[in-house]
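Heads up: the structure comes next, in structure tokens.
Note that one protein chain is taken out, while the other chains of the complex remain in position.
Here the chain labels run A, B, C and D in written order, and each chain numbers its own residues starting at 1.
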Amino acid sequence: MEKIKEEIRQIAREALTGKKVDIILAWEKGPLWYDSYPAFFTKEEEVDSLTWDSFCINNLSKYLLEETMADKKVGVFVKGCDALAFNQMMQDNRIRRDNVVVYGLPCPGMIDPDKVRAKRLNRGLTEVKQSGDELIFVTKDGEITVPAHEVYYDKCLYCHYPNPVVYDQLIGEKVAAETALDRSERFSQVEALEALSAEERFAYWDSQFSKCMRCFACRNVCPACSCERCTFDDDDLDILGKAREDSEDQFFHLIRAYHVVGRCIDCGECSRVCPQDIPLEKLNRKLIKDINALYGEYQAGLDPSTKAPLVTYQLEDADSFTAGEKGGKGT
Amino acid sequence: MQRVGVFICWCGTNISSTVNIDEVVAAVKNMPGVVYSKDYQYMCSEVGQNLVKDAIKEHNLTRVVVAACSPRMHESTFRKAAKAAGLNPYLLEIANIREHCSWVHKDKKAATQKAISLTKAAVAKAILNQPLIPGEVGVEQRALVIGGGIAGIQTALDIADAGYEVDLVEKTPSIGGKMAQLDKTFPTLDCSACILTPKMVDASMHDKINIYSYSEVEEVNGFVGNFEVVIKQKARSIDMEKCTGCGICLAKCPAKTALSEFEEGLSKRAAIYTPFPQAVPNVPVIDRETCTKFRTGKCGVCAKVCPTGAIDYEQKDERLNQKYGAIIVTTGYDLINLDSFGEYQYADHPDVITGLEFERLVNAAGPTAGKLVRPSDKKKPKKVVFIQCVGSRDKSERGKSYCSKICCMYTAKHAMLLRDKYPDCEAYVFYIDVRTAGKGFEEFQRRAVENYGVNYIKGMVGKIFPTGDKLKVNGVDALSGEVLEIDADMVVLASATQAKPGASDVGRMLSISTDRDNFFTEAHPKLRPVETHCAGIYLAGACQGPKDIPETVAQASAAAAKAIGILSKSKLVNNPCVSQVDESVCSGCLACTKMCPYEAITEKMVEQKVHGKIRRRRVAEVNAALCQGCGGCTVTCRPGAIDLKGFSNKQILAEVDAICQ
Amino acid sequence: MSVIANNAAVKNAQAFEPLIVAFCCNWCSYAGADLAGTSRLNYPANIKIIRVPCSCRVNANFVLRAFQRGADGVIIAGCHPGDCHYMTGNYYTRRRFSLLKNLLAYVGIEEARFKVDWISASEGNKFADVMNGVLEKVHKLGPNRKLRDSRWRR
Amino acid sequence: MKKIAKDQLALLWEKIDQNYQLFLPIAKEKAVNFSTWKEGAEVDLDALRTVNSPKNIIFPQTETYLTFKKEGKKLGLEVVSRDEEYVVFGVRPCDVASFKLLDNVFLGEPVDKFYEENRQKGLIISQACLNPEETCFCNAFAINPESAPVGADVATWDLGDLLLWEAQSEKGKAFTEALSDLLEDVSEDDRKKLDEVKAGIKDKLEDLPLVHVAPEKIEGGLKEIFASEVWDELYQRCLGCGMCTYVCPTCHCYDLKDYNGNGCGERFRCWDSCMFSDFTMMAHGNPRTTQKERVRQRFMHKLVYYPNNYESYACVGCGRCTERCPVRLDIVKVIKKLGGERNEL
Partner (left out) sequence: MVSREKITPDMAKKEVVRICEISDENIVDCMQCGKCTAGCPAVHGMDILPHQVIRLLQLGQIDQLLQSEAIWSCAACFTCASRCPRAVDISKIMEALRLTLVRVKGNNRLDIEKVPKLLDKNIPQQAIVSGFRKYVK
């Protein structure tokens, strides 16, 4: 990744000096070992602080919403999942493609700081280096090597699209698209919940939802939540109050999940940012699972020219409520 | 703050016997916004309407709620009353406390509570109602008639006579339909051709009627007043301009192997053919599947003999785009396939024929030149058995549950024609019931029994056994209980009628619904018999259900009158309950455009000033003339930027809240 | 069941008055409800109908709002697929609410509390049957507390 | 000074619960928050930092002011007050310090009666931090994690199998007295051990990467800082969620809302976030139209406006925003940027 980082910096510098773009969207490193965050570069000299490491989890496509609409030319670096997000936002007409240069970054996986802490690898940690399928944790007291999949985010272990599905320029070599875990396994947690009784399911979700503080981080980080004004912020319609009330929490989470149906790319950012660790991906994946089962496999963000499952139909569609007979003569 | 007036109807005792009106009135007084309430025996009466009108003026009502029967019944009545009193009609709401309350509940207490609840919901919604003004759209003053049978011809003539252009589209090479195949018509026994042919000629000569024969409607878009239709003119292989209809090609064509559709397969026709001599247009068609030229590339006799060079082997299907103000569907009917009725031997024995085949056999222009003989050996029959209800009133999988309506009469006609031609020939009719509702129908059927000596037997035939050159018919006289065996020479089956096989596809194309049996559904079985649920599309003839010629013609004229009603207007008012976009909220994702069934939503670019900066943005835009107000787009729109007037998100949520109190 | 227990059950049944909110499309199901009325069929007064132009007008918000406000069951009824007055509206209803129904079940809402069905204008009988069926099941389940706003008084 | 064996704590909770509502850091579905103790609750005294700060107890996210009920055309009102006295156990020194910052706002004239009542009915028991994390920087605001913080009625130290207990206020002393059958006096050994532990913590603090952040380095007056170009760069990555404000122990903006529950209802206050686009929404619209202005508002408030009013920064270095911000736009980075430092790599 070191080598790629230099390449990225070079590309960024050239793009800025050559006036190819007005802004470069990439990452920068903060004072802590895991502290890589989105950064906006407009001058060549700033690019020295640009970084690319195993903590560049943030999806930069989300920022294109503002930037491309303001008629600026933007160069953006996208990982595999960010590219799906990019396409999804393209499908929703939320990005002006002409204004963007997409630099694709094949992604080996990103490290979950919580897993590092759980392994107590963060003590005196200064740097993490990648070496094939292993990661070397450089601490004050020496180096520790661990298999990468032990500390990568769960979502990375299921990731099917580590290589960007859209780009103008690809940087580095494509990585193998084999997933560390069986991809169908990503629904196993959903299935485990489905197997419970209604009462158990409600108890589970009630205790999850009741933790919610309604900070809206899940919404604001989501590439599918790209509305000009979210319906939850519509004071006139007032469908969601501001009180901590179980009913309001449940409403928020059900509608949030429902609003990204067929558009959720399953990047897992919502779960990652949730301060209360609400497993939002279990809601999203339930809906993805049902779409796959009822209307055929669909991966949001793969191809922006396809119609999302909820804005199309088939005459012979199955439904989940008429028990076998689909009703009507269309069937 | 709105000033709401609530009017509660007793509907005589229809509502008041189950709903305690006094309690409702008392409850209404406490509802937020209500400043006036009134109950009356018949709110829809003139007196009742005046109560509404007067109260609006006297109490400065800004919203009106009428708690009465279904809005599908009297919403427009009360809207008119509101309008007359100077209130925008869309500021009125109906609470349905009859069909949805007093008529379905017995417990008076519960029904009263529900009536209050429904009224509360209507009040809550009404407060949020906005004055709406219907838009106007121009009307294309041209009608499309689909199907060139007697229904289509009559409709076209009536509309054309009223002075409007009509396009008559017929799938087969000639107009005329089933009626052209008939010999005589009941109950007057006049010759079918004698009364139909002049109408066909009238239609072809009418300067307002364009006949597109050998054509099909392929696509229908748009809405009342502005339908956009694609008509496919199938390649006829003949230049219609050049052809004089001399018929030399027909005679010279060497490929005379195809069964004549018009003659019900009782005779053969050439590959180049007109269905029948009086065909309109009198221009032949080449049946490319039979034609040697098309099959092998050799022959070309017709082109050689044609004096005008009208034959065109290269002709292609053509598509024509046309706009119409109204569409009349007159696609007619078919007879059911009798293959599954093995006991009648229809498929296996040539002398077992259908009624329609009988028509051709007795017709002077038919395959036997009017000589009624057995198809098998061309001998004159001595005993003919007619069987009614073959597949009609049949609940089993083989048949149709409905009565085909025409068979009783035409069977009587057939038996009479038979006895008329051959007084020495015996006629037996097996029937379940004889149904002769219609002017002169009963007399007609009695004549068959009383004057013509036709043997009517209440009972059915179990099986037919071909024995030698006879058909042994095993039947029963259910009245006497006698089991009968008749040695017949010929058997005529009154096969059930059915909807055209493609009817449901046509229905889908036109967005009109079909019933269980695939007949098109009228808007109301009694009060709107020729209209469909789709404004501007009308029905006539047997495509809507089995019917005879007089009824078909009557319905055709009725449909024509309805269509003329549309065409005679220069403008139509729109349903104002259409979607609208809040451009400041619209994200331009255009999900709405993808689901809109009417393609009424398009994108446009707008420049918006947001906090002092100009932003060029893509937003959705609704064409109010195309929008039919289904509201599907409002649900695809996550932020609620697109909303449906008259059924807005806020209004429906207010109703939910009010109902849940 | 003993007579006493039976009485208690009857009493209980009386104490619980379920509230069912039914969204009916104007052209088929609302008309079907009208027909049920015209035919003097019987279904309990606990069912209250909200008229929408098409079943595709029903937003998931509305369904959840009804539950928040104390509805014990919610019904969406539209034309049969293929018969939509707006040509294709209910095909979208079918997809949208197939997913919502599963989602609600997934978070623990009893399936019988949310019903989607196709009822044509001529199916007054079916209308009454569906309403009775939902009510019966909801009755067995008892009052709905899930999703319900604790501050709302019914 | 008193002590209690850690395995006796369950008895202590039970005892306190008899007379008070007891708040403890309790783990529920992987998240540790202060919540009411119940038999069998999963108490987690090791969690350094609860997701929500204990601010949620003295200034709840949702707090009902009054309930109303419609009777005919009349409206009946009833003011709601906190019914029970309560105890919060396990408040970390940084969070204890935050209470003072909130007091400055709510207990100054005009006094916020609801807040005042909440404060009066509560008893605060602090717990010293033995293992500060890399995201902690309370020291930068002169807070000693090992100390018995001012503002705590009782201070405690976790010595592994023992919990040391020192009452500080009158209220705390009376409370300790009431629990005398469960608490015993400490020995000299215990005191020695405590001193060792305290010294150990001081050493650990030196190693923390963020404790040297120095808000004093921010130069210039209010107007200069307001007009600084730094904001143009800083705000860009902000996603506009309200997480930092909600987890922050010192953020205290709120909104007033009514809930209409069918003829009855309530008026309540609830946290609001200056990060939200509808914050302080008025009839003419929003005074802060861009995210830049909102981000600036938040940090100006913490680092400039509040100090101007109360002579103290409105940050206690708890590290919640440092840990949680999805795009790592935390106050440390802002302080450094405004103080002219570049982020060290």
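As a convention for this text, contacts are C-beta pairs under 8 Å (C-beta built on N, C-alpha and C of every residue); 3 or more make two chains touch, one makes a residue touch a chain.
The model shown is predicted, which means the values in this text are computed figures rather than measured ones.
Student: Specify the shown partners of the omitted chain in the complete complex.
Tutor: B
Student: Among B:Gly475, B:Gly507, B:Gly588 or B:Gly640, single out the residue that touches the unshown chain.
Tutor: B:Gly475
Student: Can you work out which residue in B:Thr296, B:Asn321, B:Ser396 or B:Thr467 touches the chain that's missing from view?
Tutor: If we include the chain that is not displayed, B:Ser396 is the one touching it.
Student: Would you mind spotting which of B:Ala258, B:Ile432 or B:Ala554 touches the chain that isn't drawn?
Tutor: Hidden-chain contact among the options goes to B:Ile432.
Student: So that we can see where the missing chain sits, which residues of chain B does it touch?
Tutor: Counting only chain B, the missing chain is touched by 343, 389, 391, 393-396, 398-399, 432-433, 458-463, 474-478, 481, 483-484.
Definition applied: only the chains that are shown with their structure count from here on.
Student: Where does chain D touch two or more other chains at once, residue-wise?
Tutor: As it turns out, chain D has residues touching two or more other chains at 259, 262-263.
Student: So which stretches of chain B touch two or more other chains?
Tutor: Residues 504, 595, 636, 649, 653, 657, 660-661 of chain B touch two or more partner chains.
Student: Help me check something: in the complex, which residues belonging to chain A touch chain D?
Tutor: Against chain D, chain A makes touches at 28-32, 35-40, 49, 58, 62-63, 122, 124, 207-208, 211, 213-217, 219-221, 229, 233, 235, 241-245, 269, 272-273, 275-278.
Student: Any idea which chain A residues touch chain C in the complex?
Tutor: Per the touch definition, chain A meets chain C at residues 190, 193-194, 198-206, 231, 239, 243, 245-248, 250-251, 254-255, 257-258, 261, 283, 286-287, 290-291, 294-295, 309-311, 313-315, 317-322, 326-331.
Student: Taking the touch rule as given, give the residues of chain D at its contact with chain B in the complex, in rising order.
Tutor: 72-73, 262-263, 289-290
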